[in-house]
Every structure is written in C-alpha cells, then in structure tokens.
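Removed from the display is one protein chain of the complex; every other protein chain stays in position.
Moving on, here comes subunit A:
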Amino acid sequence: MSSLRNAVHRRAHKERSQPKERKRFGLLEKHKDYVVRAKAFHKKEDYLQKLKEKAAFRNPDEFYFKMINSKTVNGVHKQAGEPNKYTQEELLLMKSQDIGYILQKILSEKKKIERLTATLHSLDSQRSNKHVYYAEDRQDAKRILSETKSDGGLPAFEDLPEKIKRRTAASYRELEARKNRAHDLEKVYNEMAMKQELQKKGKKRKLREDEIVCPTSKPVYKWRTERKQ
C-alpha cells in the first residue's frame, strides 16, 4: 500500500532557515532541536535536585570511607587510586605496546615522506652540489667561463597559473609538516625507549656532570658490561 502512496506526487516542504539579519544567532532552532535541548536541561535539573536533597538530609556524624580516600587538590576532586594496579611486567608490556605504536607511526610517516620527495625535486631552489669544468688550456677555460655565465640554471616557468603554483606550494608544505612530525615522533620514541631500558634489569648508574663526553641537557646513564651466557 505504501508503495502506492509513494506514487502520488507529494509536495516537498522546504525547511525555513535563519533569516539573514538574524544570522548572528546561528542556526534556526526547530521544534525537534528544542525537544532535545529541553530534555537534556531537565535531566540535569533533576540530577542537581536529587544531589541537593541528599546533601540536606546528610547525617553529619556518619562516617564515609571517601572521607579518607579522596580529597580536593587545588579545587579539583581527586580519588586516591589503588597504588599498584598493575604489576611491573604488565607495565613493561604496556610501555612496549606504546613504543610499538609510536614506531609504527614513524615508519608510516617516513613512507609518506619518501613518496613525496620522489615527486618534489625542488627545481627552483638553489643547488647544493658542486659543478666542475675541465679545461685543456687557458683559452678553453675562458670559453667555458663565458659560456657558463650565461647559463641561467633550469628553465623558469613563465606565466604559471596561480592555481598550479598553489598546488605545488601545498605539496611542499605537506612535506615539511611530515618531516617535522617524523622528527618529533623520533624524539618521543627515543625518550620512551630510554625509559624502558632503565626499567629493565642490569646494573647502571647516572653519570656525573663532569663525566659526560658530549654535553646534553638530558641525564646520561652508563650500564655495566655484563657477560651474557
């Protein structure tokens, strides 16, 4: 039956939108939006009401464990969590999983960088390489000098459309951003790997300031060499 009803042409009603002069109020609220908003509001209202009642009927002499287990720190309510929720092995495992994730991200970022550099050859930038000419004698050298002076590097594209220029610039920007990201990820990875090594067994000690060969701001550790059998 419904299919028959669909066959009859029905008028499509367009939704009214916010008039232009009231644009600053955002989208025009419809009734169904209002219903959602109102329901959420009343729910919170009821909840607050319940809490207020609870507080009013509280017995001040009664003891609650939360009185000891939790407190407010700088105005933020904090629960004292269980001190040792995970064992040392579990923690190590979780850390290694985190490291694995970071490593995976580094690799995928490097792949993308490789793909981008394959097609971005910095054609217009200054070359960083060395170009040497071999001359047989003085005259030959003069000829080469005069010829190379007129050489203006790569042919520049004249009247390149703005659209194309923007596309190229965007590609270079993406490459730069990805390089930075890979660099940051690598830093994070090194730090995590260091922490993990420190948690493992093995005798080590922190080097004193005067023992460090190449100065860094980070602490430097030295492991005792151990015979592995």
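Note that in this section a residue touches a chain if its C-beta (ideal position, glycine included) is under 8 Å from a C-beta of that chain, and two chains touch if they have at least 3 such contacts; residues count from 1.
Just so it is clear, contacts and distances are computed from a predicted model.
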Quiz prompt | Omitted chain (choose from "DNA primase large subunit C-terminal domain-containing protein", "TBC1 domain family member 20", "Eukaryotic translation initiation factor 2 subunit beta" or "Fibrillarin, S-adenosyl-L-methionine-dependent methyltransferase") - UniProt protein name | solution = "Fibrillarin, S-adenosyl-L-methionine-dependent methyltransferase"
Self-check item: Identified contact with the non-displayed chain, of A:Gln18, A:Asn69 or A:Ser171
Solution: A:Ser171
Quiz item: Any idea which of A:His13, A:His31, A:His77 or A:His131 touches the chain not displayed?
Solution: A:His131
Exercise. Write down which of A:Val35, A:Leu51, A:Leu107 or A:Leu123 is the residue touching the left-out chain.
Key: A:Leu123
Quiz item: Considering the entire assembly, which residues of subunit A contact the chain that has been omitted?
Solution: 114, 117-124, 127-134, 136, 140, 143, 147-148, 151, 153-155, 157-161, 163-164, 167-168, 170-172
